[in-house]
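Here the complex is missing one protein chain, while the rest keep their positions.
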Amino acid sequence: MVLILALPPAALNGQQAQPASSRYTAPVITDTSSLKGPRQPIFFRHDVHTGQDQIPCMYCHYSAAISSEPGIPALQTCMGCHQLIGGGPPSHQAEIKKVRDAWRERKAPEWIRIHALPGFVRFPHMRHIKALGTQACVTCHGDVQKMAQVSQVSTLRMGWCVRCHVKNNVTRDCSVCHY
Amino acid sequence: MSNSVDRRRFLKVLGVTGAGAAAVSACGIGPEPTERLIPYLIQPEDQIPGTATYYATTCRECAAGCGVRVRVREGRAVKLEGNPDSPINRGRLCARGQAALQGLYNPDRIAHPMVRNARGAFEDIDWDGAIQRLATKVREAQGKGIVFLTGAEQSSFGDLVAEWMKQVGGRHLSYEPFGFEALRAGNRMAFGTVTLPTYDFANAKYILSFGADFLDTWLSPVEFQNGFSRAHAFDAGRPASMSKFVYVAPRLSLTGMNADEWIAARPGTEGMLALALAQVIVTQHLARLPAPPDTSRLSALLAGYAPRAVAATIGIDEAMIVRLAREFASSGGGLAVAGGMATQGPNAAQIVAAVNVLNYAAGVVGTLVKFGADLAVGSTNTFADLATLMADMTAGKVALVFVHGTNPAHSVPGAFPQALSKVAYKVSFASYMDETAAACDLILPDHHPLEQWGDSRPRAGITALQQPIVQPVFDTRPTGDVVLKLSGKPGTFQDYLQARWRTRHTTNFDQYWMESLEKGGIYAEAPTRPVRLAVDVSRISPAPPAPATAADQNQDVIVFPHSILHDGRGANKPWLQELPDPVSKIAWHSWVEVHPDTAAKWGLATGDFLLLKSSFGAQKFPAWITRSVRADVLAVPTGQGHTAYGRYAKDRSANAFELLGAQANDYGGRTFTVRASATKTGDHRKIVSTEGGPRELGLGTTEVLPLARAKALHPGDHPFHYEETPEYAKDAVEWWGERQHEKASLGNYRGEHPRWGLAIDLAKCTGCGACVTACYAENNIATVGEELMQRGREMAWLRLERYWRTDEGGSPHGAVNQPMLCQQCGNAPCEPVCPVYAAYHTPDGLNAQVYNRCVGTRYCSNNCPYKVRFFNWHNYAERDGQYEAFPDPLSMLLNPDVTVREKGVMEKCTFCVQRIRGAQNQARLENRNVRDGDIVTACQQTCPSDAIVFGDLNGRNSRVFELAGNPRGYHVLAGLNTKPAITYLARVVAEASPSRG
Amino acid sequence: MMPLPKPLQEIFHPPPTPGVLGVFQYLDATLDAIKKLRAAGHTDFTVYSPIPRHEIEDVLGQPVSPVRMFTLIGGIAGCAVGAWLTLWMSYDWPIVLGGKPVGSVPPYVVIMFEMTILFGALSTILGILFNAAFAARRLGTIQYDARFTNDRFGIFVPAEGAKSAPVEKVLRDAGAEEVRRG
Partner (left out) sequence: MAEQHGSPSRLTYDYVTRTIARTLGSPSRGYFVLLGAAVALLAIGITTLVLLIRYGLGLAGYSHPVYWAVYITCFVFWVGIAHSGTLISAILFLFRSGWRTAVYRTAEAMTVFAVMTAGLFPLIHIGRQWYFYWLIPYPNERGLWPNFKSPLIWDEFAIGTYFTVSTVFLIMGLIPDIAAVRDLATGWRKKLYQLCSVGWRGTNEQWRHFTRGYLYLAALATPLVLSVHSVVSWDFAMAIVPGWHATLFAPYFVAGAIYSGCGMVITLLTPIRKLFGLEELITVKHFENLAKLCLLTGSIVSFSYLTENFVAWFSGNPHERAAFWYRAFGPYWWASWTMNICNGLLPWLLWSKKVRTNITALFVISIFVNIGMWFERYVIIVVSLAGEPYTTWTNAVYNPTWADWGIMAGSFGWFFMWFLLFVKNFPAVSISEVKEVLAPPRSTMSKVRA
């Protein structure tokens, strides 16, 4: 068993790399009931990880740029950092403890799926990232960097896809997505 | 794959990536409900979600030992493809190999170890308890006779078993129902060696088969088919070198169908014919004579076989014998092969010996017949050994028997179960509850070959490796581990295997091991061993013995191995059951082949049951009336008639092995030709046959060119253009077509696009059916079962149409096999009639079918002249539904890149569009264009004959573009102006009269 | 029944129109009466008949019904809608089928034709309803007899007070079976 212990550079050097003024600071959330989106088994803060700590999306969802699937990071990826990082506020610490417990018990958390396409649609993530760049996740997934809890912001319905394809003058051949 | 997860967990992990999870979602193309995403604990290093990984391993479906590459997605094996590194199959695979996946994910696999309780029923037992119990039994049985029965096992596992048996004082027996004993005995008679040589079909200039079905069941079918099609292919570009193929046998098999000439000699006289040919060659000095002692031995042997003397007995005329001999010898590389099941009568060994003599006389032993590169299947135990074992068991000399990887209770029905019942304790390592396992006391289910370590030595020089591709699907254990544990040795079978491999390569082993795993084994060319004629060769006497049976048993019945189900091991795989037999086109059932003259005599129609009764047993088979069998014989395939084995195999038709005796014959083999009485029972069955009705018109569907004509073709010739648009209308149609296309280039369609196309060489296609199964596997095509198939509901996107080539009397010489699939027409008739644009033309020239848009008017299929569209009459993906085609865990082999179709939608071939899009996505990532050869369709990939080529018809440098311009090329039903993207290259047939010499 | 609010009351239950109703048994008598009424300068009378008779139309001297304009306009509009529907929708998402042009007029003629008929027929109905309703603005306020849909003809002449006597006389003279005032 090999653990990836290296930390992302941004997480380690973030404070030096970014001037404090432009840094986004994720709020400490006490009342989670008002947040949009489904409640996940672990209150994973995308806004903390990618907004505040500036970890690029591709660090965890590494296959989005090379595969049709973005993949859900393995628990091992979480533990890569959280073996060392225990979190600041107590609420954060509690959630990180859940991660560590899961790792110890070898029981992966069952995330609730938010973005789902019907089985007859193919969405090659890598083609979109290739064309739009690694920052383009927000186009469909919304500003996850500021979401304490991720919710679906786009309809992900066909008309929504097609409008973007038409606007960008790329193919709307049916068999690109449906086969 | 080091972390172990239980099966339930494993199934859940599959949900990891979600999209494409249509594969496991029951509602098919309906929207899926919110699901849970369960991440890996540790991401497997070599797997990227949504991207396939390929692992090399070895196919264990038969003894040929083809290399395979397994396509793995999210921990599931979804497709098998041939391993191009393997010198045996060169990247190709047969239908049986493709279907290995259905063995892995078979719903009828034994999920736990089981033991027979006091009431005689099986109950689950835990592994430790089972092994403990077994250890006791082994201790008790020591000295009272222990036998370990395996299938063909030239492998480390076989060696381990042999070692252990030695340790406990037992014996190891390997048994193959079709063990090629006649070949071994014939080789001993002619050359004094019992090994099985390798045959070099690729370099043969003339092929003469005496019943050897080397394309379907004989020794190493994929390898031989690949070689055969290279020898037998016609290529206008190179100096025309199509090798003629003559088939001598009482019935046409898949191999026989591909012959240029079929000689239906009287059964049993094939050896006499071979010697007669040798006689002509020797006396007319058609080949260089062998060295002196052989010359005299040859003359002595051949003296009595002058064509004139034997012609009447053989049943063909003298002139033909002389012609064949001349053709064979003058070709400068004639290869004669013998020993197929169709000729495995009591004198089969003599026939093989005679054919060996013919090869020897023609001087190809050592060049085309390579002793030295011996085939492993030749070192299994003979049927005589099994007969001895049965006698021992009956006599109570065996106290404990282990059965692994073989099912003798099915192939030797009656005798074997009876003998087995006399054994005190029976242990089975079967993966399925087959007839033998059902008669055992303890079942310790083995891993499937795709789940475990192993190796095999299919032929001298080659050791193929086998590695676990997926997590075990059920609570099974590798038998190797069990044996090691029982023999008190430490470690697992993996350790044992590696230790053995370490002895081959002591330095830098890890690298060597990784390289071997990547390549799928180590491949070396074994040196050819020279052989000489045996001293007593003159004792060869292949005349058929007079039958000595009861007077009413007046019919010769040939029991031949089913080319798809083989001895019956494929019977529980729905892909194989649903794949029609290449010759009879019958699926899901057995049959008996009856010549129309015989049928007329008995008043039989196709489907009428015939009761065959030999001295050993009686079985009923529905008749298939065909001219592809001699009038004086009946032929029955093996494969069906299981009384256990699983839901797809059980109680299906009749077991042809019942007709055979359990006694070994004088060369130690089993006689597969019996005398039997045949009685019409009066029952009738609508057998599932996909064969077309009597409306065969041959109008622009299949084209056949005589060899001489094909040779005369020059690049730029278009012999088949006569059937395209008539001259007078040509200009108008062309002008109109141009105008239409101009107007059609709008929107999406503007700009440069490829036009995907296929070229299919009918001169190479043998009709083996590998492509059909590959298509089922790649495209999640549902199998519908016998009842629905009887109603014409089969879903085969790609079907093989078999058209007999007949003489004036209607007797076939052979057949032309035409793979028929969606032609992706440029002017597709199916498209404009769809009211909702579900069938439409893509910019890259595909005739796409948008499943989720389809409402199911079925107009497209009505308007398709090729009839290659298939409708989902029921929901074949519905969980536990009445029509479910993928019961758990079969659903795990569904391709996540292909939508599983819902009921009520039309589906069809789209040239594996998922592979096209995958290659385009990859090319885009790498900032390049798709290259010719990047995209390989499933059918092309597996085709053992390399008959199918895919590519871009607009790419001037593509292989398919070149083939589309071949003078032999034609379009099916070109007169309809559909402009298909598939170019067929006409079949070429070497005529009966010699073209030279 | 609840009395309706006043403005609605006036619309749905207008006060009866005063006048004289003549019931005729015979067609020729009816025609005679019409001629006489017209000669006497009456234009605003209503003729009831169980079936349409061209003789009545002739003596009334009515112009041809404007319904035909509705039919014409509806038909032309339908044809245009058919053409727009087919061509616009084809080019909105151009998809090539069977090597045919995206906007292919010959097949669309069928749709255009059907739409012509559909719109033509519907606007004809509208025309009938509209015209009949417009003309019948006094319908329901004038006297009616249930026999008019069976076998009697009738003429209603709006007249008040003193003016009704001469009208009554004309109707009687022409051969009215019955003359009612109301």
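A, B and C label the chains in the order they appear, each numbered from 1.
Everything below uses one rule, namely that contacts are C-beta pairs under 8 Å (C-beta built on N, C-alpha and C of every residue); 3 or more make two chains touch, one makes a residue touch a chain.
Everything numeric here is computed off the predicted structure, so don't read it as measured data.
Engineer: Could you tell me which of the visible chains the hidden chain touches?
Structural biologist: A, B, C
Engineer: Sort through C:17, C:86 or C:164 and give me the one touching the missing partner chain.
Structural biologist: C:86
Engineer: Please identify, in ascending order, the residues of chain A that touch the omitted chain?
Structural biologist: These residues touch the chain not displayed: 157-159, 162-163.
Engineer: State which residues belonging to chain C touch the missing partner chain.
Structural biologist: 25-29, 46-53, 56-57, 60, 62, 64-65, 67-68, 71, 75, 85-86, 89-90, 92-93, 95, 97, 100, 104, 107-108, 110-111, 113-115, 117-118, 120-122, 124-125, 127-129, 131-132, 135-136, 139-140, 144, 146-151, 175
Engineer: Which positions on chain B touch the chain that was left off?
Structural biologist: Given the touch definition above, chain B has residues 689-693, 695-699, 701, 788, 790-794, 799, 801, 803, 820, 829, 832-837, 853-859, 861-863, 865-867, 870-875, 882-883, 902-906, 973, 976 touching the missing chain.
Rule of thumb we're sticking to: only the chains that are shown with their structure count from here on.
Engineer: Between chain A and chain B, what is the gap in Å from one C-alpha centre to the other?
Structural biologist: Here chain A and chain B have centroids separated by 47 Å.
Engineer: Determine the centre-to-centre distance between chain A and chain C, using the mean Cα coordinates as centres, and give it in whole Å.
Structural biologist: Chain centres of chain A and chain C, defined by C-alpha means, are spaced 70 Å apart.
Engineer: Could you check chain A for residues that touch two or more other chains and list them?
Structural biologist: Within chain A, residues 172, 174 contact more than one other chain.
Engineer: Which residues of chain C are in contact with two or more other chains?
Structural biologist: As it turns out, chain C has residues touching two or more other chains at 93, 95.
Engineer: Okay, in this complex, where on chain B does chain C touch?
Structural biologist: 737, 740-741, 743-744, 746-749, 825-832, 834, 837, 839-841, 979
Engineer: Could you pull out which chain C residues touch chain B in their complex?
Structural biologist: 91, 93-102, 107
Engineer: List the residues on chain B that touch chain A in their complex, please.
Structural biologist: On the chain B side, the touching residues are 2-3, 16-23, 25, 27-32, 34-43, 48-51, 748, 837, 840, 842-843, 846, 848, 850-853, 897-900, 910, 913-914, 917, 921, 924-925.
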